[in-house]
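Every protein chain but one is kept in place in this view of the complex.
Chain naming follows the written order as A and B, and within any one chain the residues start at number 1.
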Amino acid sequence: MAGTLNAGEGRRAAGLLAPAYLWLTLAVFMPLSAMLFFSFLTAPPFGNEPVAATLANYFAFFETGTYGRLLWKSVKLGLWVTGLCILIGYPCALVLAKQIRGRAREALFLLVILPFWSNSLVRIFSWAIVLRGNGVLERALDLVWPGDVRLGLMFTPAAVVIGLVHSYLPYVILTSYLALQAIDDDIIAAARSLGAGRLTILRRLVLPLSLSGLLAGAVLIFVPVVGSFMEPRILGGRFGTYYGTVVEDQFVAVFNWPLGAALSFILLAVVLLILALSSPILRKGLQ
Amino acid sequence: MSGLRIAGYAWLALVLVFLYAPIFVMAAMSFNASPFYQLPFEASFRWYEDLAANTAIRAAATRSVLIALAAMTIATVLGTAAALALFRYDFRGKRVLQVLLFPPIAIPWLITGTAMLIFFFAIGLGRGTPAVLIGHVALALPYVIVVVNARLASFDRTLEEAARALGAGPWTVTRRVTLPWIAPGVVAGALFAFAVSFDQFVVSYFLAKPGDATLPVLIYTAIRKGFTPEINAVSTLIIGASMALMLVVARFFSFGGHR
């Protein structure tokens, strides 16, 4: 069948596909190409300044070290958030998929992934209300802890991590849950009949069999967290400078678009590298 | 009940508290009279009254809803057509087309948004509502295609063949057999598309004109200037609306939640 459409079918297929893919080309693929082109210019071609080709924007990244350090800081943030999401989310998915049965499971699963589809900006804002000095969290802790509690969490890297974990936790629960649910209960029953304890079953069967889902969730978290800027801005305060916020600045504050494009493109290269390395896992985990 | 099972339920309960507590706190504070979120709590609707009087927020909300409706309509039509073609025809390069759906989802919106900004300026479109709409449709399209495709995967192809054998042309087959079957998937895809657009902040942030902001962009600007309880009230409304919307989606489309 493959590659053997007759003329009529070919026309119909093209007619159905063309609008969507033209749109994606216009709105995603051509902009990404344009950004690459831009990153080699000295100035935006629609300004008054003379425009020339240059590698200076990329040299800027490697020369100063500032951008490299910030990228590393963002990657570390991504690792922290991803790690915490796995540690919190995987057991949660395990309980949902293997411990709870019937309608309760469907309802709880929906409840867990519901925030995932609500506005992430608003959810970050809600943490700002909770974490702020003398805010709700500190006052609540006052009630159970003697004395005046001062956590001082707001405007710290910890606040950024908390907000991001809150934003992305449902991802890893979703993908792990789907992978765990695909494991036949009889496989676990068989292992028990052979004398295996819970830890052995987890280590030798459940974890390997759901690893693709877990890793897919991890990639889906890591990639956007490395490029995050809104969360650090709102929750990080003066600690909130990350790679993403610097890119944002180039476009909305400093107006050095070519540098912004180069920085954006370097981030894209890192992201694509990660996606390419994990694509076999992603394909398996997202089926 | 074993200790481990109790620990499991406790863990799940803690995760739910973590996920929902800040949202409830925010909602509660929107009914608190103090402008600085001071306790003790004093019930009041004054922020909602202020909100109703705030023309800037109302204009942004209207704009967001209209953009989301337009993006939903365009993305649903284009996405459903593409999903049908990807399902029905086998041809060289189909894999490539399927893989091309992932960059808009997987590439951080910061990159997509800045790239769109550059490109739209380069072609003379610049910032503004048309740019925002073009961007939102592009982000929503892959979701529609994936969701409709998932529904099509359970479609029995012999139904189309049977209809053809009875003398129905391709268009009649699509309209009378295929579309009724995929309707729940299309509805779910449309609601996803609405949610993607309505909740979209990053891309809108780079593409919206300062005076012409969408609601999330307006909220972000307001937060960065300093908290105001009106923002709190409008945020509560947004999150309530989007959760209600997703509950509706869940009725049409299982998230793989059951067998």
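Note that in this section contacts are C-beta pairs under 8 Å (C-beta built on N, C-alpha and C of every residue); 3 or more make two chains touch, one makes a residue touch a chain.
In this section, contacts and distances are computed from a predicted model.
Asker: Hey, which one's the missing chain according to UniProt: "RagB/SusD domain-containing protein", "Insulinase family protein", "Cytochrome bc1 complex Rieske iron-sulfur subunit" or "Putative spermidine/putrescine transport system ATP-binding protein"?
Answerer: The record names the chain that does not appear here as "Putative spermidine/putrescine transport system ATP-binding protein".
Asker: Which chains here would be touched by the one that got left out?
Answerer: Spelled out, the missing chain touches these shown chains: A.
Asker: Using the touch definition up top, pick the residue from A:A43, A:V75, A:A191 or A:L275 that touches the left-out chain.
Answerer: Considering all chains, including the one not shown, the answer is A:A191.
Asker: Using the touch definition from the top, which of A:L205, A:V252 or A:I274 touches the missing chain?
Answerer: Of the candidates A:L205, A:V252 or A:I274, A:L205 is in touch with the missing chain.
Asker: Need a quick check: the contact residues on chain A for the chain that isn't drawn.
Answerer: 184, 186-187, 189-197, 200, 204-205, 208-209
Note that only the chains that are shown with their structure count from here on.
Asker: Just give me the whole-number Å value for how far the CA centre of chain A lies from that of chain B.
Answerer: Those two chain centres are 16 Å apart.
Asker: Report the residues of chain B in contact with chain A in the complex, numbered from low to high.
Answerer: 4-5, 8-9, 11-12, 15-16, 18-23, 25-26, 29, 37, 39, 74, 78-79, 81-82, 84-86, 88-92, 94, 97, 100-104, 106-112, 114-122, 134-135, 137-138, 141-142, 145, 170, 195, 198-199, 201-202, 205-206, 216, 219-220, 223-224, 227, 231-232, 235, 238-239, 242-243, 245-247, 249-250, 255-259
Asker: For chain A, which residues count as touching chain B in their complex?
Answerer: Touching chain B from chain A are residues 1-5, 9-10, 12-13, 16-17, 19-21, 23-24, 26-32, 34-35, 38, 44-46, 88-89, 91-92, 94-96, 99-100, 105-106, 108-115, 117-123, 125-130, 132, 135-136, 139, 166, 169-170, 173-174, 177-178, 181, 198, 220, 223-224, 226-230, 233-234, 244, 247-248, 251-252, 257, 260-261, 264-265, 267-268, 271, 275.
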